[in-house]
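Below is one structure. I have some questions about it.
Only one protein chain is missing; all other protein chains are in place.
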Amino acid sequence: MTDIVAIIVNGLVYGSIYGLVAIGMTLIYGTLRILDMSQGSMVMIGGYVGWWALATHGVNPLLALVLAFVVTFVVGTLTELVSVQPLIGRRGEVDFEMVTFITTFAVGILLTNVALQHFGPFQKNVPPIVSGNLDVYHGVSISYHELTMAGVSVLLMGALGLFLARTRWGFAVRAVAQDLDAARSLGVPVSRLYPATMGLASALAGVGGVFLGALYFASPTAGDLPLLQALIVVVLGGLGSLTGTLYAAYLVGLMQAFCEVEIGTTWTLPILYTAILIILVIRPYGLKGSPSEARL
Amino acid sequence: MTAALDVSGLVAGYDRTVVVRDLSLSVEAGKTAVVIGPNGHGKTTMLLAISGLIKPMSGSITLGDERIDRSSAESIAGMGVVHIMQGDGLFADMTVEENLLMGAFVSSSWRGRRETLKRVYADLPVVESKRDQKARTLSGGERRLVGLGRGMMRPARVMLIDEPSLGLAPVAIEAVYAAIAKLRAESGATVVLVEENFTHIGGVADVVHILETGSIVRSGSFDELSHDRTVVETYLGSITDVTT
Amino acid sequence: MTETAARSPQAILEARGISKLYGGLRAVDDLSFSVKGGEVLGIAGPNGAGKTTLFDTITGHTIATTGEIELGGSSILGTKIHARCRMGLARTFQQPVAADTLTVLENAYLAASFRRGRTGRRSRSDDVAAGQAALKLVGLEHRATMAASQLPVYDKKRLMIATALATEPLVLLLDEPFGGLNPREIDDTLALLRRVRETGVAIVCIEHVMRALVALADRVLVMHHGAELFVGTPGEMMRDQRVIDVYLGASGSGAE
Partner (left out) sequence: MTGTFSGLSPTRWLMIGSAIVLVALFPLVYTDPYYMTIIVTAEVVLILNISWNFVLGMAGVWNFGQLAIYALGAYGAGWLMLHQTWMPAMIAILCGGLFSAVISVLLAFPTLRLFGIYTSLLTFSFAQVVQYVALNDPRGLTGGSYGYPTVPGLFPNMSQTSYLRAYYWVFAAVIVASCLVVAWLRQSHLGIALRSIRDSPGYTAARGVNPRMTRVIAFGLSGFLAGVAGGFYLSFEQSFTTSQMGLTPMSIDVTMLVIGGLGTVMGPVIGTAIVTVIQTILIDYPGWQLTILGATLLVIVIFVPGGVVGLISRTSKRVGAWVEEDSDAVEAAET
């Protein structure tokens, strides 16, 4: 019985953090029609901000999260301006989706190696946001850090949902996702909206990075694993829809928790990727089985 | 009377293919100009150039006394140009009300959006009855009315309407043109309406222009043109061919 | 152009009860038609009447929800796009399209290499010659080494017809061949298509430019909301009240 509780608890925690990182990728795919391969390095930057704020300067944890949000928002906006905006005018003659896959990938390489250059190759220890553990069921305990991570992730995803459903700029993001020309003809300033959207998505990953920093250290390659995990969630959930991404995030979280408890962590990612491989072969476009136009 | 909208020597198209060839057209303030022409001869391209969604290759477009052919679609929309696109350009996965609210996106109209929404619902009861449905679930005629309603959500100096009767059953076309007549009466905006066939524009057009292979070939009032050789020629092909 | 398809009385292309549903929308609604060798069937109707969707079900670019399609007497339901071409069904597209990074001759050569009349081992010189012949037919032989992407609209439309003819089709499906052309280009294309008809190829042609459709078509099928509104000669079409109301507009009636 304890196994099941452990699987569920861990599954929900993993699901939340995967959701936070993957939902940014879906938001970007929905509006810009690109797969942002630099999202992993935003998690890495979040980790370093967490290390800088918490380990070396003992800043209040909440402030560290806000700082990570702001820093990665700026880096995300710059990434869009450097690797996507120059290509938007040339949608006709260049395979836009593929080229931006490469240019965001290149930015990911750049950021990883700038971090390597600046912080050195060794892993840095990031203190947890909140210390202490909670006993859930005899034998099964969860750290307060992980609980806060899940809580903040759900909070941010909820806030994103409300922003899209209620606010003027949320409408504009959804409108751009569904009919770019119609949105522009109504006055939506696309050349400012695109960078801001990528900034927002990167900021979500940055906040996630602070939490993951405590679990897996801050290091130049700290972004690779979250990128691979987010790709799994995005493929499963279908690139277009936020709700699809949410379901997929928790499904992957539960699968990972199951593998870790029953089989052992080394086999977790191979199993997840094998699952993806099988799904893409049987249902060519993820669980929904059809190329996903943006739902947002 | 300075023209509300003046297009002169417009050349436009897509990457290298020129569709609009040296087109000139000026519309007096408050008047409705209807542009008629066979498919693929540049009607939609002309509107896309005016509203800035495509960059004109050469020629000038002036709104009142301001040149807009170099501005972005977003800023042209802010200057009061409303473009009701071909097909309707609705956001399929947003509700009818959300689509209408997007019509008032520009900052000057966003604050007063609730009142404007009430007025549009009063004018278009059909649209109000479907307010919470996703646009994707509506019929062709209903979608066209929502598109028009969205255009009415903010004050328009110039309104561009692209083939409102496209693919609609005759009864739906009547409802759409009734809405257009109401819109013209209330807003007093200058209207450029593009259509493929001739039947419905009688009650709406102050002046009619015939567009063929990318430029305006004839202009005149609706009555003059509807009994005119060249109009029949453009549409029906020379009758002599048929008898051989 | 080889004299393969002699003018046969029996229909070359037969479509019966074709429907295509997208969710609730009936894009094509229980439509039937047939066309014989050397005959031109025009397809007309307002925008969104389902004309191109009908084409796509015949060529296999979309799967018909219901209906039977027979080419030269044998059913082609379920066969892939490229197989239908090799059986003698060639089409052009509404937007002029070609393999842009290839030269004009490479485009024609590739199509000719799958032509119906090709027998035995593939020989490059025969295929290239067949490609050049198709280019000469549409007057593009002097542009052979130019990249297809550099062709102006009218030449790209002609290249599309040339590559279609290079596959030696039994039936040629044309999607708005006259769209966007000026009067001289319309007349040249009319002359070309009349020459193609003489060789016994059946032609099915979607067209909006009335003058060209009326001059070329033996019979016209007018579609509205996916269904058949009218079938008959162009002359009958001009005087049919339903067609005038739905498609031609008041100017039609003003033309007594």
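All chains are identified by letter, namely A, B and C, in their written order; residue positions are counted from 1 within each chain.
Everything that follows uses one rule, which is that contacts are C-beta pairs under 8 Å (C-beta built on N, C-alpha and C of every residue); 3 or more make two chains touch, one makes a residue touch a chain.
Bear in mind that the values here come from a model prediction, so they are computed numbers and not experimental data.
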item: Which displayed chains the unshown chain touches; value: A, C
item: Hidden-chain contact residue, picked from the options A:Q39, A:S83, A:Q178 or A:T197; value: A:S83
item: Selected residue (touches chain absent from view) among C:A15, C:L105, C:I161 or C:M237; value: C:L105
item: Touching residue (missing chain; options A:T2, A:N125 or A:T274); value: A:T274
item: Residues from chain A at the interface with the omitted partner, ascending; value: 35, 82-83, 86-87, 93-94, 97-99, 101-103, 105-110, 112-114, 116-117, 224, 228, 231-232, 235, 239, 266-267, 269-270, 273-274, 276-277, 280-281, 284-286, 291
item: Residues of chain C in contact with the chain not shown; value: 59, 61, 80-82, 85-86, 90-91, 93, 97-103, 105-107, 109-111, 113-115, 122, 124-125, 127-128, 144-145, 163-164, 166-167
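What we mean here is this: only the chains that are shown with their structure count from here on.
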item: Chain centre separation in whole Å, for chain B relative to chain A (CA means); value: 42
item: Chain centre separation in whole Å, for chain C relative to chain B (CA means); value: 32
item: Geometric centre distance via CA averages, chain C-chain A, whole Å; value: 49
item: Chain B-touching residues of chain C, taken from the complex the two chains share; value: 46-49, 96, 152-153, 176, 179-183, 208-215, 225, 234-235, 238, 245-252, 254-255
item: Chain A residues within the chain B interface of the complex; value: 92-93, 168, 171-172, 174-175, 178-179, 181-191, 295-296
item: Residues of chain B touching chain A in the complex; value: 15, 51-53, 72-74, 77-78, 83, 85, 89-94, 98, 101-103, 105-106, 110, 150
